[in-house]
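The complex appears here without one of its protein chains, the remainder shown in place.
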Amino acid sequence: MNQAAISATIWPIAFFPLLGALLAYVLGRKERDWAGIIATAASALSFLWVVKLVWALPEAHYFEDQLFQWISLADLKVDFTFRVDQLSAVMCMVVTGVGTLIHLYSTAYMHEDEGRHRFFAYLNLFMFSMLLLVLGGNLMVLFIGWEGVGLCSYLLIGFWFKNLAYAAAGRKAFVVNRIGDAGFLLGIFLLLHLVGTTDFVALQPAIMSGNVALGTDFYTLVALCLFVGACGKSAQIPLFVWLPDAMAGPTPVSALIHAATMVTAGVYMLARMGFLFVLAPAALAVVLVVAVATAFVAATTALTQYDIKKVLAYSTVSQLGFMFMAAAAGAFWVAIFHVVTHAFFKACLFLGAGSVIHGCHHEQDMRHMGGLYKKMPITCITYGVSVLAIAGIFFFSGYQSKHAILGALEHWHNPHLKEWIEYILILVKFTAFLTAFYMTRSFVMTFLGEYRGHAHPHESPWPMTVPLIVLAVLGAFGGLALSGSLGFSLEHYLAALNFGAAAEHHHESIAAALINSWTGLLGVGLAFVMYTQLKELPGMFLRLVPPLSKLLSGKYYFDELYGAIIVRPLEGLAAFLWKVVDQGMIDGMVNGTAAFVDATGELRRITQTGQLRYYALMLFGATVFFIIFYYVL
Amino acid sequence: MAVTFYLMAVLLLLSAVAVITFKNPIYSALALVFNLFVVAGLFATLDAHFIAAVQVVVYAGAIMVLVMFVLMLLSAKLEKASPFSPLYFGAALICGLAFAVTLGLEFDSGFNSAPPASDLQGTVAAVGKVLYSRYVFPFEAASLLLMAAIAGAVVLARRRYRTKEL
Amino acid sequence: MNTLWHDMSLCAPALIMGAGALVLMMLEVLLRGPWPRAGVAGLFLIAALVSTLFVNQEYEVGQTILQGFIYADPFAAFFNLLICGGALLALMIGESYLQREGIEARGEYYALYLFSTTGALLLCNSAELIMLFLSLEIMSMALYCMCGSALAVRRSAEAALKYFFLGSFSSAFLLYGIAVLYGLTGTMQIGAISTAISYKEPILAMIGVGLMIVGLVFKIGAVPFHFWAPDVYDGAPTPVTAYMACVVKSAAIGVSIRILWVCFGALFPLWAGSVWTIALLTMVVGNVFAVKQRSVKRMLAYSSIAHAGYIMMAFLAQGGTYEGGAAALYYLVAYTVMTLGAFAVLLAVTQGPGGGAFSDDISKFNGLGSRRPVLAILMSLFLLSLAGIPPGMAGLLGKFYVFSAAIKSGYVGLAIVGVLSSAISCFYYLRVIVAMYFVEDESSEVSPVLAAPSAYFHGAIAVCAAGVVFLGIFPGWLYSFAAQVTERF
Amino acid sequence: MSEFPLLSSIVFLPLVGAILLYLFPGFGPRQDPESRAVRAFSMVVTLITFVLSLLLWGGFNPQNTGYQFVENKIWLPSFGITYHVGLDGISLFLVLLTTFLMPIVVLASNSVEKKVRGYLASMLVLQSAMLGTLVALDMFLFYIFWELMLAPMYFIIGVWGGKRRIYAALKFVLYTVFGSVLMLVGIFYLVWAYYQQHGVVTFGLESLARFNGLSVQEEVWLFAAFALAFCIKVPVFPFHTWLPDAHVEAPTGGSVVLAGVMLKMGLYGLIRLAYPLFPRAAELFTPYLAGLAVIGVVYGAMVAWAQKDIKKLVAYSSVSHLGYCVLGFVAFNTVSAAGSIYQMLNHGISTGALFLLVGVLYDRRHTREISEYGGLAARVPIFAFLFLVFTLSSIALPLTNGFIGEFLILAGSFQELPGFTIVAVAGVVLGAVYMLTLYMKTMYGEIDEAKNGALTDVSMRELVTFAPLLALVFIMGIYPKPFLNALEPTIKNYIRVVEERRQMLKSSAPMRTRQVAEDQAADEKISSVSDKSKTALDALIVKRSKV
Partner (left out) sequence: MVPITHYLILALLMFSIGVVGVIVRRNAIVVFMCIELMLNSVNLTFVAFSKQWGNLDGQIAVFFVMVVAAAEAAIGLAIILSVFRAGQSIETSDAAELKF
């Protein structure tokens, strides 16, 4: 809380990728292959710098790098400040570390693409934005990164822009994110209006000390505004619809942006602003409801998907829901913990999927895969490890974080939803079971059984497999390593995020842990059995309840619903405003005035008859009128 | 004296109405000549002898002869004249009545209604003296007017000639 | 005798002009074959103009000459200058056109021209109502004939007919008004009337005033006494139209100002309402009726009606301040140069009525911007000035003076109407600019600019353009001059 | 500094340039002269003007909140009209924007093929008029320059415009004239009222801004007259329909100037005249103006979304953007007002650039239909990149200039008018919708039109045109401090002065001296009529007044 600032040079962390982006684009135009090398190097440099800083970061301190005053006007002062504290250190490590691996992976994956200089430039630009986001010393710098990652996401989703559907997916991502950003902006305005700053250093004491006589309602309002932003970025209901479509981008992009880093920005922001959220229990209750709903909806949707990337996308949405659950419970470190582990295993999963897609010549439908364990052993093993991790099987990293989430929920002490928390927990556990189930399903359909496609799958080259292995290792052991078993406790490290929530430490035996991972085991086992032995069963289930199956394979019809109640009405309204209101009414009135003057001008056809005696009559009439009306009367 | 005036007044108005109602312009012109003579008589009742004489000579003589001349010149093509149009007539009558009644009432109440007391005699000598002394400049201007009229009449009445064909 | 000579020397402009007319008539008889009629007429106009400059110094406020028939005051001096100058310019722009149309060949035309100008001069200077009536008739009689001088053309004759009958008709009203005023005051001297009239029965006085206003406003061409104007302007040969729109209108306005302010100044509250109405109607009707005109000449006719409305607005301003007079005079000068300029371009571009198919349609201006860029630019300048849009500063300042004078005297509503109607006016002025620049001439039959205009023409249009520019940039001297002129009526 | 009339030279240099351009020797009046020389000459003129205006910035003292570089000469003494010009922080940047954009416009004039000389001369005259409007401190002078902007723009649209150029040009002029003549009446009334009270005729802005003889009622009417003129120019919904037509038909340079500078004149007028002169009425009108502004933001965005013509879309986006500017200003708070001015600059840059980009496309394909394009990104990558950057600037992505302006406006307005601001935030989303839709439909997808396959990327000349704009997008987005520093004191002072004046006027009883003066004048008129007939006259007047 009362951390002391240490001045340090932070800007190179963000600067390397920015420079890398420029160089990759400019030099890559000449020689495409340089782009990947430059970008990877930039990312790696950045990672090294992060490591250097984090290594040197003392406890209860943070690094600060004041670059320049960005906006300074009257009371509004926004500095361009970087800040590395424990939270951002963790995030930076993830972003640059996983980022570097994915860069490396991409050099092979994108090997044949014509536009890879653009790709790497965008990728590095994304790194830059993401680093701005996590390094920002105030909400404004965070917001720069926030919008920046949105932009890069847009660019990368629409990377293969010749396919208009892909481009539309990018646009959708950006616009939906923008809706969230609008909420975020309103939150910032509220803070600026009532507290006068967005600087974390100043904000936290101002909020927590209660100096601001604003009351809970204000906190709730701000928290909800910010959460709207988080919903957009982190794909929570109702703004999650863009993420499945975002799979249009190249797979490394999905891994980096739409799994490991960008989508977790919402969670990061909540953690960053945790001091505010804990003062707004009502908002936290909302967060919980949204998170649980999202997790459940996404998990059920994932059950019926056949596109391997879609499965992973829904899984990501679902896992993000888990992170928000932790945040809702006030256990922000847990949320970050899950962010980290999720980054490991989900990146690995995506990269694995990418490897499969690469190996199968851009086949994404799992129904045309199968039996790949023979052709792609490394991919298969790393993918399997990650499935176990995400399923929350003990020992693998997912278990640690997910267990911590459930623990945090069990200690729900928010007055709101207190009586419902039991039922919510059941739902959450069911969702965890589903997670294990559909992930296993995807594994089985992809790697086991007989090959059902027509391509000639082959194992990927080393730049792709090495990151897979590294990430699989991290996914396997990372959880354990961070939970204090190896002398490093993330909880302890992120103590600053503990805003009064009681932290309970309970060491559990391996047996207990295995029992605790029953949901995952059940899911894995059931799916394994169903998809290897009883292949008829899934279809039967779905046929039993046709509406449900329709609902699930239709992804709950969110897109259709939004289309029907928001997008199309708005489009219709736009057309109406243009055609009817603008051209018809407003311009009609303008032109009508002109027409009226014209018509009045035509009066001359009545008055200027050309008849002499008529003129004489008018002259005399006017004379009589004037004399009688003005002079005599 | 008064009887003469009222007699002349009636004749005057009758002849004026005749001018505007006769279908044949020749009759109108003759009525106007008569009217002008009556006006000359009225001038005489007001002791404006010189003016009365000029009225007869210039108006009834010169001007009306000119009018008759033109009428005769153009008479061949005057057949289709149909003098009255009810709409114009109605409107003109209403306006004319309004004009006459309004101004008449105001004149009646506003101007001194007593008969003129002055013994002003508009003899040739008296008028001439004023005309050629005090009014010499307007008199010259009047000559300019007549010159302009002559020039104008020449311009207009001359047959067209030497028009360049474009 | 000395006084007579002195008085006559003060009256020199009118005398020179009248003499010029007589000389021209005689020369027409004496000389055979072509001779520079316009040049001679122009010489007399120049002589009159120069004499104006000489005698103006001796013009003093309230001074009358020639036994009280003629004013020799600064106001008269101003109008002498304006009328002589305007007539000279109108002569110069019309010269080549008249020659082309064969009107010039009748030498009497220029005699009439000088007669009319003499009448206009005397009209503005007359200090007595019979003198006023006579000079008005001199001006008008000559003008009637000028309107009808394009003998081969029916329109010209028709214009003359309408102008003559309506003019005589309205003169009869004017004369009746004079008679009433004479009956009321026993005099026809303007100065005497002005002192006597306020002691008289106001309704009778106003009947006389009203009848006189009818006659004068008719000459100005203000609504609702304007009906003749579009037809006559349209039918008359274009140089005559230009002359009418500027010189005759100036003279009529000058005499109206003098009559209303000097003669009937005391009755201002009584006649203000009617003038207010007339000004309002004139601005609105003039502008609105011009909107749909395809004939540029007729459009300019309506436009000149509208401008009369603006000037009449200034009549009202005398009530409180002298600004009204200064504004009206400034506007009149600006209006003269810009209207003459516009007519000059019209003359250069369109065929006369003698040329068979009548052709002052706006399409004649199509593509003028590329055919004759200088002419088109000048026309734009004149039109923008008429519309009151910069860079047409002369017109804008004129409107500005007039509106501010009206507002200062409390006629805000009138000023608003004036401003709105001037917004309407932009529409039809801009249409000509549209034709000149925005429309390419598609039809090959569009004739190029007709017969090369003479040096006179070029000189006149240059003077007009220079006038518009000069008045726009340095309005101060004219305004203060105008203010001096009207200050001490 | 006061020795050399720097401001006047900046204002009139383009005008002189235009005249010289026309008098340029060696060119026949009929045929178009060697266009390269004409372009070069105009370029030099605009560049010199720009450099001179940079001197202004150099010599500008931000701490001095009064007018600087003041020149005050008597012009029409009898009317108290002066040639009075000066510069403060608000006008400084708009002047700079104008002088900055003009060389770019000249550079972009290559697409003009006919009558190049006339085109450039019009542009130069227009520049003088705009600069004059920005620095005028005399109401009459302001009005002259204000109206002078019309004619050249009219020609630019009318001569060098598209198919419906005549309709558009006339609509533009008539619409604007309609507004400005009402303003003219307002000016006269104000001057007259001042004269009634002080006996002095003056058009000086500084004197009139200290005038306190108006009743609230009068203020309301006058403010309405001024505001209408300015709202038409901005244009504020629902007075905007001339704008799309004008933009669509105008040539590229015309659109750039129109959007870049001329639209700002409306808001500038509101700032310079309407608010200081009528502070109480301004306060009363604030909700209505803010409401219209916000409607404009959302409405402009919605209608832009429905457009099928690129230029029309950008034009409607201007309506939306200027809605922000108006909102920011009427919120009347240092942050939002500064944001409003900053946003005006941004809009000039980004929308100007977008129009230039549309012009680039139009030069090549001679159509502006969105459906005619598609998939261009593959064919013209640099163009696509530029388009993207300016699109992003337009939708206010952080680190571009647009963000700073929009953020300041919204953050500032939120403190004063939270309800309106929340609605305006919706524009943030809608802006992304229509701009990205445009970008997607034109740049992305397959190239389906054969002609688009042969498009050439931006030329070097075009690149040079865009480079300064591109640089400014980022400079103003990343380091706005020099701009804001120069703005802040002026705006703070401006707001303080207006607020103080408002308080002062509210506390003092409305002056009624003028009424008295009126009565006296009427008395004098009557007394001049002599006593004898006075009774008759009086009776008549009384009788008349009953009617």
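Per-chain numbering from 1; labels A, B, C and D assigned in written order.
Definition applied: a contact is a pair of C-beta atoms (placed from the backbone, for glycine too) under 8 Å apart; a residue touches a chain by one contact, two chains touch by 3 or more.
It should be emphasised that the depicted structure is a prediction, and the values quoted were computed from it without experimental measurement.
Colleague: Among the chains you can see, which ones touch the chain that has been omitted?
Modeller: Looking at the complete complex, the unshown chain comes into contact with A, B, C.
Colleague: Among the options C:V153, C:M338 or C:L384, which residue touches the chain absent from this view?
Modeller: Looking across C:V153, C:M338 or C:L384, the contact with the absent chain belongs to C:V153.
Colleague: Go through chain C and note every residue touching the omitted chain.
Modeller: So the residues of chain C touching the unseen chain are 130, 133-134, 137, 141, 144-145, 148, 151, 153-155, 157-162, 164-165, 168-169, 171-172, 175-176, 178-180, 182-183, 186-188, 230-232, 234-235, 298.
Colleague: May I ask you to list the residues on chain B that touch the chain which is not drawn?
Modeller: The missing chain touches chain B at positions 1-2, 5-6, 9, 12-13, 16-17, 19-20, 25, 28-29, 32, 35-36, 39, 42-43, 45-48, 50-51, 54-55, 58-59, 62-63, 66-67, 70-71, 73-74, 77-78, 80-85, 88-89, 91-93, 95-97, 99-100, 103-104, 107-108, 111-120, 122, 126-127, 130-131, 135, 138, 142, 145-146, 148-150, 152-153, 156-157.
Colleague: Over the whole complex, note the residues of chain A touching the chain we left out.
Modeller: Touching the chain left out of view, chain A contributes residues 604-605, 608-613, 616-617, 620.
We take it that only the chains that are shown with their structure count from here on.
Colleague: Could you tell me which pair, B-C or A-B, is linked by more C-beta pairs in contact?
Modeller: B-C
Colleague: Please compute the C-alpha centroid of chain B, do the same for chain C, then give the distance between them in whole Å.
Modeller: One centre to the other, that is 30 Å.
Colleague: Where in chain C do residues touch two or more of the other chains?
Modeller: Expected reply: 201, 203, 207, 270, 273, 427.
Colleague: Can you tell me which residues of chain D touch two or more of the remaining chains?
Modeller: Each of 174, 544 in chain D touches at least two other chains.
Colleague: List the residues on chain A that touch chain D in their complex, please.
Modeller: My answer: residues 68-76, 143-144, 146-148, 151, 154, 158, 161-164, 167-168, 170-171, 174-175, 178-179, 181-182, 185-186, 188-190, 192-193, 570-571, 573-575, 577-579, 581-582, 586-587, 590, 594, 633.
Colleague: For the complex, give me every residue of chain C touching chain A.
Modeller: 161-162, 165-166, 169-170, 173, 203, 206-207, 209-211, 213-214, 218, 224-225, 227-228, 230-231, 270-271, 273-274, 277, 288-292, 424, 427
Colleague: Which chain B residues qualify as touching chain C in the complex?
Modeller: Of all residues in chain B, those touching chain C are 103, 106-107, 110-111, 134, 136-138, 141-142, 144-145, 147-149, 151-156, 158, 160-164, 166.
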